[in-house]
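Only one protein chain is missing from this complex, and each of the others stays in its spot.
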Amino acid sequence: MDNNLLKEELIRISGAKPVKCMSCGKCSATCPAYEQMEYHPHQFVNMIANGDIEPLLNSKSIYKCLTCFACVDRCPRGVEPAKLVEAVRLVSVRKQGNNHLTANDIPQLLDEEIPQQALVSAFRKYTK
Amino acid sequence: MQKVSREILVDKAISLLNQGVVKAVFGWRKGEFDYDVTPAVFTTEKDIKENFVFNGFCGANFSKYLVAKTVNFDGKILVFLKSCDTYSFNQLLTEHRFDREKVYAVGIPCDGMADISKVKEIAGDGVSKIDFEGDMMKVTTLYQDEPVEIKLGDVLLERCYNCKSKKHVAYDELIGEDGEVLDSNRFDEVAKLEAMTPDERFAFWQGELSKCLRCNACRDVCPACTCEKCVFDNPNSGVENKAAANSFEEKMFHIIRAFHVAGRCTDCGECSRVCPQNIPLHLLNRKFIKDINQFYGEYQAGEQVGSRAPLVNYTTEDVEPCDVFKGGEENA
Amino acid sequence: MQVEEYKPLIVAFCCNWCSYAGADLAGNNRLNYPADVKIIRVPCSCRVNPMFILRAFQRGADGVILCGCHPGDCHYTSGNYYTRRRMALLFSMLDYLGIERERTRVEWVSAAEGAKFAATMNDFAQKVASLGKNKRLEDLRCKK
Amino acid sequence: MRKCSIDNINDVLKALSEKIPLYLPVDRLDGKATYQKYQEGKVWSNALNTERSAKDFFFPQMENLVEFKTQGKNVEVIDIRDEKQDFIIFGVRACDVKSFEILDRVFLSQPVDTFYKSRREHGIIFSLACSKPNETCFCSVFNIDATAPAGDVTLWKTETEVFFKANTEKGEKILSEIDSLTTECGEETVNEQREKTKKILSKLPLSDLDLTNFGVGKTKALFDSPLWKEMSSTCLGCGTCTFVCPTCQCYDIKEFKVGDKVTRFRCWDSCMYSDFTKMAHGNPRLTQAERFRQRFMHKLVYYPDNNDGLFSCVGCGRCLSKCPISMNIVKVIKRVGGKENE
Partner (left out) sequence: MQRIGVFVCWCGSNIAGTVDVKAVAEALKNEPGVVYSANYQYMCSQAGQNMIIEAVKEHKLTGIVVCSCSPRMHEATFRKTAEAAGLNPYMVEIANIREQCSWVHKDMATGTEKAIILGKAAVAKVNLNAPLTPGESPVTKRALVIGGGIAGIQTALDIAEAGFPVDIVEKNPTIGGKMAQLDKTFPTLDCAACILTPKMVDVAQHEKIRIFSYSEVEDVTGFVGNFDVKIKKRARFVKEDVCTGCGACVEKCPMKKIPNEFNLGMNNRTAIYIPFAQAVPKVATIDANACNMIKNGKCGICSKVCTAGAIDYTQKDEIISEKYGAIVVATGFNPISMDKFDEFAYNQSKDVITSLEFERLTNAAGPTAGKLLRPSDLEHPHTIVFVQCVGSRCASCAEKGKEYCSKICCMYTAKHAMLTRDKYPDTEVYVFYIDVRTPGKNFDEFYRRAVEEYGVKYIKGMVGKVSPEGKKLKVQASDLLNNKQIKIDADLVVLAAAIEPDKSARPLATKLTASMDTNDFFTEAHPKLRPVESPTAGVFLSGACQGPKDIPETVSQASAAAAKVIGLLVKDKLKGNPCVARSNELMCNGCSSCERVCPYGAITYEDKEFRMPDRTTKVRRIAKVNPAVCQGCGACTVACPSGAMDLQGFANNQIMAEVDAICK
């Protein structure tokens, strides 16, 4: 998909407004998964605004976002970065074969500690 | 049959009158036929007992009368208000048109009022008797052997058919339970017109407005039209005209009439009820209400005393006049 | 056959502080616009009563344009905001009645925008001319 | 008497309208009947009566009288009267036919209103007998026979046929022109219908209205009744009753100025309006009660006083069904003329 179309699509899916961003970085400052991410919340916003989306789609960062919404809550401009991350993830997952988690992976993840509910929701979230 | 019976209202009126709370009672006076009721002022118990009537034809909105009747009246006047009437009541208070202290308002529940011309469309001419039983009416005519049974819901006045609210927004006392603001379909007809081509719309309105007699009933009944001197009666206003001389005058009158009440009209529907030519005047008022809701946010005139009408208000982000048509096209 | 060129009659209400001055500037810069446009000076666009607009149509105008200061720049701080609401509703109503929407317009022209004034009038006059005579809001008594 | 099948009535209408424009009650989209000019496709309404009365044909709501043109300091007076041609009003009910007589007494007495007169002379009236009067009808109270109305031609309509009877020379002449479309017949069917209708008329709820307290010489007795104020107290002051009334004849004269041209016209006025008969000094009737009284006293007392006892109400019932507050002449007759006032 053409970058501009992709950008429109991401904005449509997320309902977020990257254009309102004033680059304060509070989203990244507040992000608990920051260290695990290759691209950080403020980069998501900036790169989507610039149509530079391909690297995001190919990055594992989209699976590192916990969707805790701290960035959404703290953003002074109402940009809602988490929703943008989510949108990128959806675009990726919706491509056939891009499932981050398949049913086959689940037995390996099972252990005594992990709540089954977490696996079910992860499966729902990371799979088409 | 209305939720509240004539007897309850009569008892209420008489007791308030006898207690000295009020000195006069606004009510509906019995006429020649069962559907024929006249707004009237009652001052004696005897008159109320004999002539006060309340049935499914008591559509008249008393609010406007208070403007004239409270002036120099010594004491309080009792007025019975249906939910729709209470909005007009508040709007008049917002505009300081009468003294709230001179009125004792009793809110009454309403199931909608019937339109006698719709009754006659079903039962035929020569209606000699109408009996109410529950939400049915039995209509006896000169020409049918058996009374015709009609459901109240089938012959409601247009405004009751699209009732916007059963909630009373003003009263001193409420008889029965209060209702709720309803999701009416009152803008459907407007949307239908908006969806037409300009030519169709023009033909529609040309046809409707050419029926106008310029009897001024719509203006004179309108609770928002309480001007001391109406521009259409004022030879110095530049728009005064006694006759609907031609199609321009007809449009001029109705555009200005609707514009002058825009943002103040509570959509009480009296204009359409009284029009002797059955012009759907409410469609003009509702167009303004619909536009106001769409462009400036939901606003119901009369909902709150003292609220600021949309045309005497603004925001710096308001829609540009050239953009107002876009909404219409989306609807189309 | 020689057909006489149809010339629309256009009434322009201009606020004294911005648009009238903008029109003056168009004159100063010798920017042409059709002579069909006749300007009436009002203190503020909010002085224009819908009755004036209907009156103009009645008396034979083919288009009516209202010019005021840009929103936020009103000499009287808020006048044009009221104008904007009033005219939005009025124009929407005229459209609802089937009257051609191109016959009415509101334009914000500042005292510095002589070029915009001329361009607006050229454009408006041309659009109105393409609609032809005003038939839907005419008063036959006013025709010659 | 002649007749035609109801199926052929369109042929009759077409033939009549070929030479003379013909107006007849036609149902509007909202189901109400109005007079419209006949042309192919227009269907004669079955409604009892038209929304507006038939007085418009002779006394239209608005009528231009004269034009002035100023040039410099000169004023030119232009007579804009156009010669009226003949026209037919078809299907006028008895009440409206009677109203013409009431208007005639006003407009044709000296000084004659020539605008009215010329229209009246050109009008040919096809009246229509009633068979299904409404509960609001009370023409019989004014001695109007709804089963045999006057007019140049009287019509009776049954389920299957229409009967024609000429009453005047004008009527005979015009009927003779459509001889080919009608057949001669007896009066039995018509008489039968008339008898039936009369029975209904006598049973109508308003047929027993008592007018004894009104008419010639009653001004003093009624003028100061307190009921005027009471009954008018909720009157809106609109003009509905006067504008739908077939006998109301008040008008105002106004001017319309365009550049150097002034058109003087007249239009209906209503005694219900606050500026009714307003003059330089002000208004002779200050309150709605006085204007309200004027309307009914005029119909029931002043007019009869000046016109040999003839009431200027024809009982058509339009004001009963149209008044926004259901106040009307019947209520006035009953209360002001009734026991309450004695």
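When the chains are written out, they are named A, B, C and D in that same order, and each has its own residue count from 1.
Just so it is clear, a contact is a pair of C-beta atoms (placed from the backbone, for glycine too) under 8 Å apart; a residue touches a chain by one contact, two chains touch by 3 or more.
This structure is a prediction, so every number in the text was calculated from the model and none was measured.
S.K.: What shown chains does the left-out chain touch?
M.R.: Among the chains that are shown, those touched by the missing chain are A, B, C, D.
S.K.: Any idea which of B:R159, B:R186, B:H260 or B:R273 touches the chain not displayed?
M.R.: Among B:R159, B:R186, B:H260 or B:R273, only B:H260 touches the chain that is not shown.
S.K.: Under the stated touch rule, tell me which residues of subunit B contact the chain that is not displayed.
M.R.: 71-72, 94-97, 226-231, 234, 236-238, 260-261, 264, 308-309, 311-313
S.K.: Kindly note down the residues of subunit A that lie in touch with the hidden chain.
M.R.: 20, 22-31, 34-35, 40, 42-43, 70, 74-79
S.K.: Counting contacts across the full complex, list the positions on subunit D that touch the omitted chain.
M.R.: Residues of subunit D in touch with the missing chain: 70-72, 258-259, 274, 283, 286-287.
In this section, only the chains that are shown with their structure count from here on.
S.K.: Measuring from CA centroids, which chain ends up nearest the centre of the complete protein set?
M.R.: If one averages C-alpha positions chain by chain, the most central is B.
S.K.: Centre-to-centre on C-alpha atoms, which chain is most distant from subunit D?
M.R.: A
S.K.: Counting in whole Å, what is the centre-to-centre distance of subunit A and subunit B, each centre being its mean C-alpha position?
M.R.: Here subunit A and subunit B have centroids separated by 55 Å.
S.K.: If you average the CA atoms of subunit B and of subunit C, how many Å lie between those two points?
M.R.: About 37 Å, centre to centre.
S.K.: Could you pull out the residues of subunit D that touch at least 2 other chains?
M.R.: Within subunit D, the residues that touch at least two other chains are 256.
S.K.: By residue number and range, which residues of subunit C touch two or more other chains?
M.R.: Residues 141 of subunit C touch two or more partner chains.
S.K.: Go ahead and list every pair of chains that touch.
M.R.: B-C, B-D, C-D
S.K.: Which residues of subunit B touch subunit C in their complex?
M.R.: By the definition above, subunit B touches subunit C via 190, 193-194, 198-206, 231, 237-239, 245-246, 248-249, 251-252, 255-256, 258-259, 262, 284, 287-288, 291-292, 295-296, 310-316, 318-325, 328.
S.K.: Which bits of subunit C are touching subunit D when the two form their complex?
M.R.: It is residues 59, 141-142 of subunit C that touch subunit D.
S.K.: Taking the complex as given, what residues does subunit D use to touch subunit C?
M.R.: Contact set of subunit D toward subunit C: 256, 258, 263.
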